[in-house]
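Entry: subunit A
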Amino acid sequence: MVIVRRKDLSLLEKLYLPEIARGLSITFRKLFEKKITRQYPEEPLPTNEVTRGQPRLVVKDDGHIACVSCGMCEIACPAYAITIDGGETDRAIEREPVRFDIDMLRCILCGFCEEACPKDAIYMSNELELADYSRAALVYDMEKLKRPKAALQKRIDYVYRLNNRWRKSSSTR
Partner candidate 1 sequence: MAEVFFYALSALAVLFALGVVLAKSPMMSVLNLLGSFFCLSVIYLLAGFQFMAAAQILVYAGAILVLFLFVIMLLNLGDISAHSTGFLGALRSTGAKIGVAVAVAIGLALLISVNLGMLGLKPAESLPDGIDGMTGIATELFGRYALPFEAVSVLLLATMVAVVVLAKRQRPGTDARKS
Partner candidate 2 sequence: MSPMHWDWLVWFLKANVIYGGLLGTAAGMTLAERKVSAWMQYRHGPNRVGPWGLLQPIADGVKFIFKESLTPDGANKWLFRCAPALAAIPSMLTIAVIPMGPAIPFIPGDYKYFSITDLDIGLMYLLSIGGLSIYGIILGSWASNSKFSLLGGLRASAQMISYELTLILSILAVVTLTGSLDLRDAVAAQSGAIWEWHVFSQPLAFILFSIAAFAETNRHPFDFAECEPELVSGFHTEYSSMRFAMFALGEYCAMVVIASLWTTLFLGGYNVPFWEDAPWFLCIGAFLAKTSIFLFLFLWVRWTLPRFRFDQLMALGWKVFLPLALANLFLTGAAVSYGVKLW
């Protein structure tokens, strides 16, 4: 059993009113202090390369998409958000996707696709906002997902830095 001994109140404290005035003065001072709320749409959240936003497809500097439609990300995706149809090209890299859809309503931003990709073709961008008026509009096709490599370069470097911790010098690279 715990006996809680309450503090003995002095006469002034028993009168309540001075203490109430003290409380009121505190809240009055708070009225003029700096507000800490972020005005979100106008002041967006700060992002950096660690931010794991929505996945985006890398477009190489030669203008072609880096994806070879191997299907690794499709398999890795725990939410079954990715759908890929492969096709052939005349270039040295013979395959590229004809269709690459990510259902953003299913995507859980886990980053498994980024880890699974053998060709550095899909990366988590810093884009986080996801709002539209229909479900269909939130199934992103290839055109919506394409980003130039330069836009994702920071993230790419970060992922390489991260993975280098586990990579032995003898490893093939």
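Here is the rule we use: a contact is a pair of C-beta atoms (placed from the backbone, for glycine too) under 8 Å apart; a residue touches a chain by one contact, two chains touch by 3 or more; residues count from 1.
The candidates came about this way: all candidates are chains of the complex that A comes from, given by their letters.
Treat the numbers as computed from the prediction; the structure is a model and nothing was measured.
Enquirer: All of these sit in the same complex as subunit A, but only one touches it there. Which of 1 or 2 is it?
Expert: None of the others touch subunit A; the one that does is 2.
Enquirer: Using the touch definition up top, name the residues of subunit A that touch candidate 2 in the complex.
Expert: 17, 20, 23-24, 26-28, 30-37, 39
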